[in-house]
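One structure below.
All protein chains but one are shown at their positions in the complex.
Moving on, here comes subunit A:
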Amino acid sequence: MKKTPLYDIHLKFHAKMVSFHDYVMPLQYDTIINEHHRTRNNAGLFDISHMGRFEVAGDNAFPFIQNIITNDADKLEDMQVLYTPVCNEHGGILDDILVYKWHKDRFMLVGNCVNREKNFLWFQKQAVPYPRLEIRDLTDTVSLIALQGPRSLPILENTFNREFSFLNRFCFTDFIWDGVQIIISRTGYTGEDGFEIFTNAQNMANIWNLLMDKNSPDGLGPVGLGARDTLRLEAGLLLYGNDMDETITPLETTIDWTVKFDKDDFIGKVSLLRQKEKGMERKLAGIEMIDRGIPRNGYPVVKGNEIVGKVTSGSFSPSTNKNIGLCMIRSSFAKAGEELQIQIRNTHYLARVVDTPFYKSKNMIGCHI
């Protein structure tokens, strides 16, 4: 099992550690519910060094990236970040990633831990027609943490003694601090305002400790993967492997807005266009339970006596005090207000389709591109 550079720190904070793909990661330090509320009401610090990071550089970097993503990097200014799926020829989602653009010849791609090796092979394969392209896996050398919550901005400014209010949502900056390069983007996976911080693996423990030492008296605390999951679900953000995979296209999910048909050719465009014209047979939708019971990944979704889909993610939602989930269901039922049943341990419990996000933070700024 791989350890992140913050492994010893997690043990010091008495984290309950779990294996996540090939990493040992903190599931929780306190209770998941406390960590969840801490992030919504104050700020939480997350080790997300398990996520895959790649640098793409060279004078063909831009056309290469435009070809592998469904969203449109042409709309991206320098020092901006784009959320996008990477699809195969059939439109199936290989991964969902963030694209960081320094300038047209230099990008960084941040994807899911589980897809790191697959992504690297895919990128190399797709790079063949593009000469002078350098793709480097930075995952082991550059570490990543997230600072999330309404107090993230003052915490960041207090820690680095610099201003970050100029950073809009989905923008980033890089600077040398104490002799070390730091990259900070105003991004995250919690539905709260927040930042993601990259620095050399050797330096990350120092940055984590500095953030904690300066700000834990005011309520900053570590948050594990458990609360990361409840936070992202409430925000309606999808999880690769649960809510999407290679058998699912972006058009069948709630990130259909990330497919930009008006840009030039990209991998999957033909299949996705065909699917769009034909119409989707199934669609990802949010549900909240009317009856008691918690929807969980894999539970059947039933209408009348017929199975019409399955739950892809589900949990108790600490911020709404409801039991919520995402499910992939027949499109005709994927409209807010529709009543369905979730089969939990052979019993059917009533649920209703609702719009996502399930929870909207009043502190959130800006929007997606």
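We take it that contacts are C-beta pairs under 8 Å (C-beta built on N, C-alpha and C of every residue); 3 or more make two chains touch, one makes a residue touch a chain; residues count from 1.
We take it that contacts and distances are computed from a predicted model.
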item	value
Listed names "Sugar ABC transporter permease", "Cytochrome c oxidase subunit 2", "Sigma-70 family RNA polymerase sigma factor" or "Glycine cleavage system H protein", with the criterion being the UniProt name of the chain not displayed	"Glycine cleavage system H protein"
Absent-chain contact - pick from A:S49, A:T84, A:S185 or A:T230	A:T230
Residue of A:K214, A:R296 or A:R352 in touch with the missing chain, whole complex considered	A:R296
Touch with the omitted chain, as defined above, among A:Q80, A:N115 or A:S315	A:S315
Positions on subunit A where the hidden chain makes contact	27-28, 31-33, 226, 229-230, 292-294, 296, 315-316, 318, 323, 345
